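Note that one protein chain of the assembly has been removed; the remaining protein chains are unaltered in position.
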């Protein structure tokens, strides 16, 4: 898979930075002419993963660091969101729809990530932090075009 | 100086990432209600420093890494742009208005940075890379408000 | 993100504008709960006409208010859903609990 572009964004675990992460990824992704609804879906997925890092990973403390890496390959956009926070002890349970450790939340973050992205992988260990990989495949026409160019 | 927020953005030395850097800084800066013309000026200054890193630092090669750090303090926004490229042998000369090592360019990058920001510092060593620090003081009313809050 | 809250009869009309995400959620939750209490409203109508982005943090505010209001015998409705919000609203399951109307006056008629 040939790498076309990459960015890394590191920011403090403050709620205002969720929008920063969304805007940065959307700007990075415009390069490949995703259609508008694809871009909206990517923004929601990023928003969910980054919000989780802030709310759950760092339990709302604004001094943690969240790392977002976006990589554009020939055929896909890959986004990795990492925190070094609390981690998830029971990952299978956390991934179930409607499961939340916070009564004010809906337990739909992972549901939305899975609905809107083509691939979602989660690594986590209690006390170590969490890493979420989100992959969006490029629209068919774009893939063909990239192959022709390469 | 109390730190209010910080982000680090790392990206490849590709021309399309100049706009990414601008958008990320502008989004980061919206948090403090800079007026529109301040925001425009910050965007131009960032654009000049990042373009220099790509065009001069890495001489147009798209595989270099540019690092941008934005920090919001109580009274100012500080932006640091770094590359590990060619560096500047004669800094005093490079800083003179209208001086460019590229005949297709105007030699106005540093002029714009100085006109639009309240402080511009440049560190560079031939073969080591270049680091540009840009500072924009927060508008007076905002500074007073921050003092009141702190 | 900005919030415009207005009481009409028994209903608190909440007009949400901008990005309804984690940053907005905390503020909204507090503001709406406080106004529910001080203005003594029974029902809530969420007008989402100005929403440019919503995720599960924003939806959580709506669902949380729904739980609170229905416990006290009140009702909740949603109106003016922009196209980009429709799909995520349906996916969340909220539309199975809370009725959605095209505009405020239709919603208010049902809440009354």
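Per-chain residue numbering starts at 1, and chain names A, B and C are given in the order in which the chains are listed.
The criterion applied here is as follows: a residue touches a chain if its C-beta (ideal position, glycine included) is under 8 Å from a C-beta of that chain, and two chains touch if they have at least 3 such contacts.
As the structure is a computational prediction, the values presented were derived from the model and not from experiment.
Over the full complex, note down every shown chain the hidden chain is touching.
The chain that is not shown is in contact with B.
Specify the residue from the set B:25, B:55, B:94 or B:120 that touches the hidden chain.
Hidden-chain contact among the options goes to B:55.
Go through subunit B and note every residue touching the omitted chain.
Its contact residues with the unshown chain are 15-16, 18-19, 22, 37, 40, 43-44, 47-48, 51, 54-55, 104-106, 108-109, 111-112, 115.
Here is the rule we go by: only the chains that are shown with their structure count from here on.
Quick one: report the Å distance separating subunit A from subunit C, using the average Cα coordinate of each chain.
Going by mean C-alpha positions, subunit A sits 27 Å from subunit C.
Centroid of subunit B to centroid of subunit C, CA atoms only: how many Å?
It comes to 41 Å between the two C-alpha centres.
Indicate the residues of subunit C shared as contacts by at least two other chains.
Subunit C, residues with two or more chain partners: not present.
Going through subunit B residue by residue, note those that touch at least 2 other chains and give them in order.
Answer for subunit B, listing residues that touch two or more other chains: there are none.
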